[in-house]
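A short write-up of the structure that comes next.
The other protein chains are all here in position, but one chain of the complex has been omitted.
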């Protein structure tokens, strides 16, 4: 993402706002995330038309409607592949993918895992509210075993998926956690996630006042703290050696497991030692840097194909 | 799985063999796994008709054809849900699910992750050969970034998914690794996995001599070692406290990351502190223990439904 | 009720999450307990809180089978509902509204669709009225609609005072008050409301008492402030000794499944299918006529790929097993459907159709998945597709689906739709005695030799191969989505391949021969009439209503309701076609999928196609108009039913 200083100065959060009414429930954590996203994009000075926000299906998935950027509401669970396709075809875009925890960790878990393998330079924000909001409060994969929210007839019979651990196992190179009601921190986290040259996973603790009466604003308020405030350093530099990576891993895992008494937020991992997918493609085919798929000139002025197949014909010609 | 001593004495590996020709390539690691599976089932004394082997799609997925048990060849990536349905409906069955690494970690990754949440009492064996065997050698999600096997035109452009870490993050309660050419150890591992009262994940390092010329029999031979030979204790007992679990976790992760110089095999984790899905169901509805779905008596002798809806009618009756 | 017609169309509207459902539930129960028949219909947005939803309850002394587009008594407590529905109220009908909302500008309603706002503004401007609730109320007066302003806040205050509770608590009775205002205007005995409240809030004494008090206050208010004689509709209870249930579609299906012996259901949440699974989860065990209690294991899966796979895995063990989903989920089942067809797995898929394509209109109705249900999945894989026309059928068909599945050893897709699941009806209690279970041909090993293997896919004349259950001694088999031999082993032999394709196809032919005519089609109205309406699914109710009104006009017509959609019952349909003149096909989709299917299988094209694809069900009224025009010869051959105010 290239941002000129001039552009930066021109863009404000207002440019990213829309006038349409929002239909989330009052007090929903989604508002804070939306707000932070608008501000982060503005602060980064990214022109709205160069921003593409992809959403999954769920309450969270409606976020793109409230940003004045390109906003693509995809299919339940598939937000990462859609976002990946757009980003790879046009690497100049700033791409943010947003989904719920059901979207990302149940129906979308396969893409979650395999997106980690690619490390495409985009930002994935997952709204962790422990429930399926839009389908009326069933347990999401993030709800711990045995818990029973207001909307469930019986305690949850499935165990929790630990999303930070999963992101790590999958290969995400930037991993962070925010809290929906700490907008100031969230702005900073989103800016960092977007700036990170690879796949960033930002989990946001997102209270759902309508269905989740266990982990509420009050419950979180006294538990969340910032890793960075406590001096935690998430960086794995580009040239890190194995021992360094291992040490960081242990530190990461320790913090990733912390829960209940104290809940860490902030940047858990920023790994610069893995090249982005775009860099890998450019490494194979350098022309990707100047003429990525969206820029390929496919026809001449008369509308005839610009493709020249002579090299392939040579391979296949018999006479 | 209830096994009587008498039954045990009767069953031999021969009972599990079939006469049909096998169409794996000469030297394929799959032979060793098949062999170990036949022997393990026999040693456990499980009558073949009480065994259901589910396979995914791939070279590995053909395994069920070579066992004289119920053998169900499912769909690419879906072996775990099929196996889960059968096991939950009839908990008396011994259920083993078998898949390739593409099957389990690419197209099936979502089920992999979410099966961990359920901890159904079945055994999942994943053949890790780092390639898509049956579709002619493309990179599987287990192949590290930048590696190039004989069958690939370019070095692998996607990073590896670390399956042991993924299994852990997903909540598998028994995690082990075997090596296809160490049949003796494999028999033992499979027996333990089947005996474990919950979801067991057994990764098997399975050389594919046809397509994978990087990690061959020779390459592995000098690297694999047994964790148990070195005194590693994988047990998390039923009543383990948090501190205990944490300590075990660190130990687990350390070994899970070990690769290249020395490659650990054996049992990495045996966690008895999480109840199986069957136990959770029985806890909600104790009748599950005696009349699980497959045993429900649904009609009387005359073929009329045995269902009595009077309780529900009472709720809904207006007059 | 409308004195002449012995019936009443009541509507309540309000923002999602504000309890409109509860209001409708109280009203409907109060009517049903009073021995009345009713038909309820619910419309709501895909949203949790804030957007508009409304409920129509049509009450009658006779069975009623569809909603109407018009309203006799509109009950509202905020401005949006008033704005959206004022025009639907008939002359001499009435509107109850919040006194505070007497003059609210249309512009102030944030969720009002701009198209609707513009239309209403134009409507009002044409009548020299302002774009406000005041304008709409004035228009109502001009149209001879009565309007009743209710000071809800004052009634709440009075309640709070009387019970010594906070005003916020008291205001939770808003819905009850609104309903009570209605029933008071209708002169309906409040005891039925009280009984309804007791049913709904069963066990929660404090809430019941608070609501009963609210009812009392509302009745007092109406009697004190309104001239109830001015309003001509009355609601009068009727004695009945019949045992009747008040149910909606997902309950009918869920009960049918239990009656049909289902013991395993997997699902992934999706509107409007989820409610069925939630109902099943809430009733995990139930009495059994044979021993102990019955159990259904319901599993929430990670997605629909998993849901069908899990249900299929369970079905192999002999458990009657099903999944329930809606369009997007069903799309994800296409591959699993083929596997079940190929492996002759008796699994039931209940498909709650909703507005498509893609995410479409998750909480609106459509019959858009017919051809996909029939032709979905690559290759040619057998399945049975049935569609229910009303709640009684939904119950019995849900049970029957398992019989078909096991007898013909293939997946059965049971088509219902959003309109049907959210439909509410009073029905006589279901007759469990009539439900017989047919488990199909079971495999019995020649010896109980453990090591025996069964020819799971034995090639037989009927196409059916006796079926062992997973775990059955002597029944061991292989099974695969790959083409296979009798023993379930992969084969690519061209001859075996042909035989297996033929065997699977024969099962469909068998089903077509065996399934009795009345399960294939049902004929209503005048069987001898050439005026032939052909339809399927939830349109049935509206068409029956329309047939009655046609009859009142002296027009005889018949409805051929097609219940078995696949294999296509050409045997019983073809003979009906000769007489059909005109042939009118009615369905709730854009392209006329059934009409296409009919032509594909019989060569006969519909003379008229009546469709609706706004996501809302067809009313008997609208259908009546359409049929009338067809009868007169003034109708185009393609008729689109439209109602911009739904």
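Quick notes on this one:
Chains here go by letter, A, B and C, matching the order in which they are written, and residues are numbered from 1 within each.
FYI, a residue touches a chain if its C-beta (ideal position, glycine included) is under 8 Å from a C-beta of that chain, and two chains touch if they have at least 3 such contacts.
The structure presented is a predicted model; accordingly, all values stated were derived computationally and were not measured.
Touch with the chain that is not drawn comes from one residue among C:227, C:461 or C:492, which is C:492. Within the set B:86, B:106 or B:122, the residue that contacts the chain not displayed is B:106. Although one chain is not displayed, its contacts with chain A can still be listed: residues 15, 20, 47-50, 52, 54, 57, 62, 64-65, 68-75, 77-78, 81-90, 92-93, 110-111, 113-114, 281, 284-285, 287-288, 290-294, 296-300, 302-313, 316-319. What chain B contributes to its contact with the hidden chain is residues 21, 23-26, 57, 59, 73, 75-77, 102, 106-107, 109, 132-136, 138-139, 141, 153-154, 158, 210. For chain C, the residues touching the absent chain in the complete assembly are 45-46, 113, 115-116, 119, 305, 326-328, 330-332, 334-335, 338-339, 341-343, 353, 355-364, 366, 368-369, 371-372, 374-381, 480-483, 490-498, 501-502, 505, 589-591, 593, 596-597, 599-601, 603-605, 613-616, 640, 642-644, 646.
The criterion applied here is as follows: only the chains that are shown with their structure count from here on.
Between the Cα centres of chain A and chain B there is a gap of 31 Å. Work out the mean CA point of chain A and of chain C, and you get 38 Å between them.
Annotation for chain B: residues touching 2 or more other chains are 77, 110-111, 113-114, 117, 281, 284. Each of residues 302-303 in chain C touches at least two other chains.
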